[in-house]
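The next block holds one structure in the form of structure tokens; read it before the comments.
Subset of chains shown; positions unchanged.
Naming follows writing order (A, B and C), and every chain is counted from residue 1.
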Amino acid sequence: MTNAQIKQIAEDIRTMRTRGAGKIGRAAARALKIVARTTKARNSAEFIKELDRVSKLLLGTRPTAVSLSNAIRFVTLKAKLIKDADLQTLRNIVMSRADEFIRVSNEAVKRIGEIGARRISDGDMIMTHCNSDCALAVIKTAFKQGKHLEVFVTESRPMKQGLISVRDLSRAGISTTLIVDSAVRHFIRDIDKVIVGADSIAANGAVINKIGTSQLALTAHEARVLFFVAAESYKFHPGTLVGRLVEIEERPSKEIVNPKRFPGVRIRNPVFDVTPPDYIDLIITERGIIPPSAAYVVLQEQFEWKPGEELI
Amino acid sequence: MTNAQIKQIAEDIRTMRTRGAGKIGRAAARALKIVARTTKARNSAEFIKELDRVSKLLLGTRPTAVSLSNAIRFVTLKAKLIKDADLQTLRNIVMSRADEFIRVSNEAVKRIGEIGARRISDGDMIMTHCNSDCALAVIKTAFKQGKHLEVFVTESRPMKQGLISVRDLSRAGISTTLIVDSAVRHFIRDIDKVIVGADSIAANGAVINKIGTSQLALTAHEARVLFFVAAESYKFHPGTLVGRLVEIEERPSKEIVNPKRFPGVRIRNPVFDVTPPDYIDLIITERGIIPPSAAYVVLQEQFEWKPGEELI
Amino acid sequence: MTNAQIKQIAEDIRTMRTRGAGKIGRAAARALKIVARTTKARNSAEFIKELDRVSKLLLGTRPTAVSLSNAIRFVTLKAKLIKDADLQTLRNIVMSRADEFIRVSNEAVKRIGEIGARRISDGDMIMTHCNSDCALAVIKTAFKQGKHLEVFVTESRPMKQGLISVRDLSRAGISTTLIVDSAVRHFIRDIDKVIVGADSIAANGAVINKIGTSQLALTAHEARVLFFVAAESYKFHPGTLVGRLVEIEERPSKEIVNPKRFPGVRIRNPVFDVTPPDYIDLIITERGIIPPSAAYVVLQEQFEWKPGEELI
């Protein structure tokens, strides 16, 4: 019986064996496709019920993972809207929507690279923070088009993912400079464009991303340097449409120092911060380039979230 | 012969055995006092010449150390202005000015603590960066006065001097929190006042201080959080009166990462950055509290720098 | 004959016996439902004509009441779009749309309270102006959820509706402070969020509300305090889509002082002012939370206003 397969997918998301917004979303789409292919439902109503049950199961594994609810909605919504159609039609719709989600998602980074690269000019000095596939795709695509670029990368304490970006860019042959997070403002006037990724994007265009992003955005804004966010469209957060706040995770203090060496000292280690839309010039998605003020529209048209509607 | 003593003082400054703005300034004052006490000059003219010679010797040891030129000027200026007075008068003036510089300098941190503490209110949340004696004096003085305080300290990469501040404040019994430099904007809305030190202060009130200071100031400014600089008055930079730029030192890249692990990657490690006066609410000196726009006046009245006059 | 009932409804709106955006809108919906239930029309065309006649009658009673035109449009648009359908279908559609408008409108304040309360955190200091059902619903809902809150209320001269809010909040058990309108900036740094209502909302997200609102918004903006508007979606003003300005009513000068005591002095008493969208963080409606930049979209999707279309 296929239930085992679906359970395994859910389990892998829960235990974070499957991680990363894209992988989680595609896994959920795959699970729902399995439901459609293998369902024992005798009619449309039973099938819709089964879909709902599996959707809930999947959502429960990582309730705050925004790509999870977006993927489930994308795959199941059409079938639910015409739920009186015959069973085979509904199954086909779910399978084809699942395929579409997986395909678009798989190509998203590449497509973002292509679209974003249009905004990179020959000779640009670029700054990036942390380690984002989408942001690096934009830079590397522009570089492959023959544009001369230099890239400043911030260390990105505490986990120093900037070192991964530095190595990746440098190996691609791009002239790369490493600086500490504190040195952003010292160098910002030499920079033409900042490009970062996103963990999720709220309905008002605010971007939740690696701690330090909002400081970088503010500094770029002060110096009138363009600030781009590169992110797949399933990172737009539907819950924010009805007022939900995006929770900011805090991670163990030992990532910063050994707390035993500093008895009595509190150590705060938030993973993300929130960049207000006023400091963002463009959001580059696989579906095109939008100003942050259009995030609300994207949520409605991409995932057909209805006004007032809660998450599943 | 006393020349040996003076040479030793100069040597200690050059080799950085004597370091820190205050210590350097006081060492120079001491050297000049020795000249006045032990001079073999037979008349005023010879004495002034000897002063000039020793001044040049001292200045040459660390030509960009702003406290050095300020101290020398403070000690010698009066004698030079009345250079036709008799030898003994001039010697007395130099000795008494040297004593005054040393005394004021020695008490400066304490006095800054007292003056600055008046601007700290009971219940304040304070943020500081790096490790500044003057900034910590303000905080600790306010705390000793019975005010309840909480202090956020940034790590201050690459040398992490924030850890020294954290330990110092924590041992003083003050509730202290450590964060990475990137997390400033995430927490800034909880903060009432930011207090930092200064390496030097330009004629237009711009503050040169540890890398990251200007980003912190910008972030405080955005959130309408008060931003205070605590610094001795001999840190005001006279050269900026005639257009000299304050040079920003860069230190070895290995302070950030092992460069061998990142072949082909450039690593930039500036030690200081420049905070524009627009982001500074007050400068706390041992002579009182000034707005940054008064830096020009302080330079003129404290060290009697004349318009258009070059450094020694 | 039912005409009497409809005339009464219209009369009550005209004489302001029926007042308040919600009550006016629901009264209009009721009137149109009566038309649908009791019409003597023999075919769809006659029915549509009758709807148009009554719509005009209602609109004429308070031509600038934005909830009036929104309600009429909501109730009649669908029937008009399929005006070739049979009479009974059209009557049913109008009755069901009228019911929907009335139901949604009746629940709107409660729903706004629930959605808005998600943006209130435990320990928040809140400021409000004048006396808005929607704004108070947000505060009281959050309080009932067990969040600790303190609320500052401005007096709201000249009519001092702030006193009503103060009493309402205080009776609900919420810690409440009264201040004069001039004291907003003195206290704003202690405030976490400002919440006000709206009289109407323009297509560009500008909010028309009680005089003093825009000053409060500006002051909150300067201090980087969040500024929320809570308003039912039928307060969005369709006329602004085609350039109509929202007129600002002026009321009698005697509300401010006895004009006889100040002969020769002009007294100006505007009731509302306009808060620009730049100073508004969120608009909380019963359909969800939107950034002000989405007002244009709400008008189009909620009431299906077509580009370029004039009011009825």
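In this section, a contact is a pair of C-beta atoms (placed from the backbone, for glycine too) under 8 Å apart; a residue touches a chain by one contact, two chains touch by 3 or more.
Please read these numbers as outputs of a predicted model, since none were measured by experiment.
Peer 1: Hey, this file places 3 copies; any idea how many the whole complex holds?
Peer 2: 6
Convention: only the chains that are shown with their structure count from here on.
Peer 1: From the Cα centroids, identify the chain that ends up most central relative to all protein Cα atoms.
Peer 2: Central by C-alpha mean position: chain A.
Peer 1: Give, as an integer number of Å, the spacing between the C-alpha centres of chain C and chain B.
Peer 2: The mean C-alpha positions of chain B and chain C differ by 58 Å.
Peer 1: Distance between chain A and chain B based on Cα centroids, please, to the nearest Å.
Peer 2: So the centre of chain A lies 46 Å away from the centre of chain B.
Peer 1: Find every residue in chain A that makes contact with two or more other chains and list them.
Peer 2: none
Peer 1: In the complex of these two chains, what residues of chain C are touching chain A?
Peer 2: It is residues 111, 115-116, 118-119, 233, 281-282, 284-291, 293-294, 297-298, 301-302 of chain C that touch chain A.
Peer 1: Looking at the complex, which residues from chain A come into contact with chain C?
Peer 2: 203-205, 240-245, 277, 293, 296-297, 300, 307-309
Peer 1: Write out the stretch or stretches of chain B touching chain A in their complex.
Peer 2: These residues of chain B touch chain A: 154-158, 163, 166-167, 170, 175-187, 211-212, 214-215, 218-219, 222, 248, 256-257, 262-270, 273.
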